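Yeah, one chain of the complex is gone here, protein chain that is, but the others are all in their spots.
Order as written gives the chain letters A and B; numbering starts at 1 within each chain.
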Amino acid sequence: MNNILEIAGLRKKFYQLEAVAGVDFEVREGEILGLIGPNGSGKTTLFDCITGIQRPTAGEVRFMGKRITRMKPHCIYQLGIGRTFQLVQLFPGMTVLDNMIMAIQESEGTVLSRLFQMDESKDEKKAIELLEFLNIIHLKDQIAKNISYGQQKLLDMGMVLMSKPKLIMLDEPMAGVNATLGKEIAERLIELNRRGCSFLIIEHNMRVIMNLCHRIVVLDYGKKIAEGSPEEIQNNKQVLAAYFGG
Amino acid sequence: MANLTRKKRPVTRILHWTIFLGVIGCVPVIFGGNAYYMYVATLIGIYIITSMGLNFTLGYTGQISLGHAAFMGLGAYTVALMTLNGYSFWLALPLGVLITFVAGLALGLPSLRVKHHYLALVTLGFGTVIYLLFSNEYEITGGFSGLPGIPRPSFFGLDLSSDIAFYFLVAAFLVLLTGIALWILNSRWGRAFKAIRENDMRAEMVGVSLLTYKLLAFAIGAAYAGIAGGLLAPLMKFVDPTSFPVHESFWFLIMLIIGGSGRFEGPFVGAIVVMLLPQFLRGTQQLYFVIFAAITLILLIFWPGGLTSLLDVFFRRVLRRNPPQFTK
Partner (left out) sequence: MFIQLVVSGIAIGAIYALVAIGFTLLWQASRTVNFAQGDFLTVSAVLMFIFVCLGVPFIWALLITVVIAAVLLGFVVKKAIIQPLIDRSHTTIIVATIALSFLASNSVATFWSAQCRAFPQIFGMTPYRFGSIALSRQNVWTIIIAISLILAINLFIQRTKPGKAMQAVAQNREAAKVLGINISRVTTMVFVMNAVIVVFAAMLIAPVFMVRFDMGAQLGLKAFYSAAIGGFNQIRGALLGGFLVGIIETFSSAYLSTEYREAFVLVVLIAVILIRKEGLLGTEEQ
């Protein structure tokens, strides 16, 4: 099986604190990999380093065999990595629909063609489909900052799905989303996964993680302390110790 | 917030354009007899163009330019030197625009790669150097004596040298450039500009190249200033370095903030207020600088949307056309 994402010796130091302290793991093509760990263990920082938002202090990230460390975030996005954020990141003053279209417009055409392309019906149709799926279609003309936090979270997810990325990285997708919808989202993720999309998911909700993921990587104090199938992780002493301070 | 990508209803749009064109048409009818008023009106048109350019740079993409006076100067001197040497205005102006656009790219590329405040530094340095060149290269620019006798253009045999005709030329450019600005802002570029302004980190994570768009906005801003300069030279029939010192760029910033930076109407309101107020009051130029600088600070702190946002609030209150919206 091929690896879609490979992380080798990745480190990120904030002054004295090493938030990511030499992590190695890989996401295999077509798998859903869970990333768990106590608060402050460096999961979000790791995401930031992969997507180019933070510049890693050392180490390497490869996406489909291509080295993406130190590449600009927009290039990484256009290679096919989409992500959501723990604290939702939207364009708060734009409408929901504009947020969705924004997520795709830079992946099409050239810079110059974007000046002259006025017909957006194709993208609009796609956006509306996704909004329908996420149950927020009735909000499509609302300004993003006026919708509820949970709805913003869904919008964030919708934006990721717009451009059909090959790897989707979700930072706590279930936090703040109601259980029914959470289940629907999980189903949709499995459906997307079946069509070949790989996932890297941070989540504190263990039930979701255990049901959804093929494999799990556990971080603690910036280091990988365990890796394996959900069953293995559930029975791993080190993991239990990290979580319950044993 | 500014609503530059919100699709306006056609009726509203037609109404806005009618008012805009109506005002432009009325000015010469009312003030046509007074050469000084016509001069001020034309000057306002030119400053609106400059501020519109600066609005791309500062308002829509949040970059600072302290070189706008220099860009304007480049446009003015290009047109002045070429028309004085017998070339057509219609050749000189595009060349001036090209020069300023390229200068904008050349300044923006290295500094945007670095850090935001370096753009302030580099444009400031550029402004200083251009000013020094205008002042010291006597053989070409005439130094502080300037370049007198710049001809006004004609258009396919139509003589535009009278004050009213020249006013209409500037007005035509203003309308054209307003249209172009609207086009850009309603295109995907406009959406990308807005995305960058609202959340640049997220913008990068949806594939927006910050460098490309900031550079474009900066260069467009420079080109607008270049056109304004190219119109200023034949308006005054004279150019000299004192029209383009560095603190003139500071002045443009103040003009835009007062009008409303990042708002489409901002440059119009700003240029009109800043140019007209001194015509009604008496006092030294420095007193106006004091007043406008104080207004700028107050607006920055309390109403970053400038006078435009205040007018907006005012109209909403008075006309109750758009009551504040909560979820449907």
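By definition in this document, contacts are C-beta pairs under 8 Å (C-beta built on N, C-alpha and C of every residue); 3 or more make two chains touch, one makes a residue touch a chain.
None of the values given here were measured: they were computed from a predicted structure.
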item: Identified contact with the non-displayed chain, of B:V40, B:L95 or B:A120; value: B:A120
item: Omitted-chain contact residue, chosen from B:L15, B:A35, B:L91 or B:V129; value: B:V129
item: Hidden-chain contact residue, picked from the options B:L58, B:M82 or B:L216; value: B:L58
item: Residues of chain A (touch criterion as defined above) contacting the omitted chain; value: 14-15
item: Hidden partner chain, residues of chain B it touches; value: 58, 62-64, 110-111, 114-118, 120-122, 124-125, 128-129, 132, 135-136, 247, 250-251, 253-254, 257, 284, 286-287, 289-290, 292-294, 296-297, 300-301, 304
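The definition used in the following text is that only the chains that are shown with their structure count from here on.
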item: Averaged-CA centre spacing for the pair chain B and chain A, given as whole angstrom; value: 42
item: Of chain B, residues touching chain A in the complex; value: 1-2, 5-6, 184, 186-189, 191-192, 194-195, 198-199, 201-212, 216, 325-328
item: Footprint of chain B on chain A - complex, ascending; value: 51-53, 72-74, 77-78, 83, 85, 89-95, 98, 101-107, 111, 114-118, 138-139, 142, 146-147, 159, 163
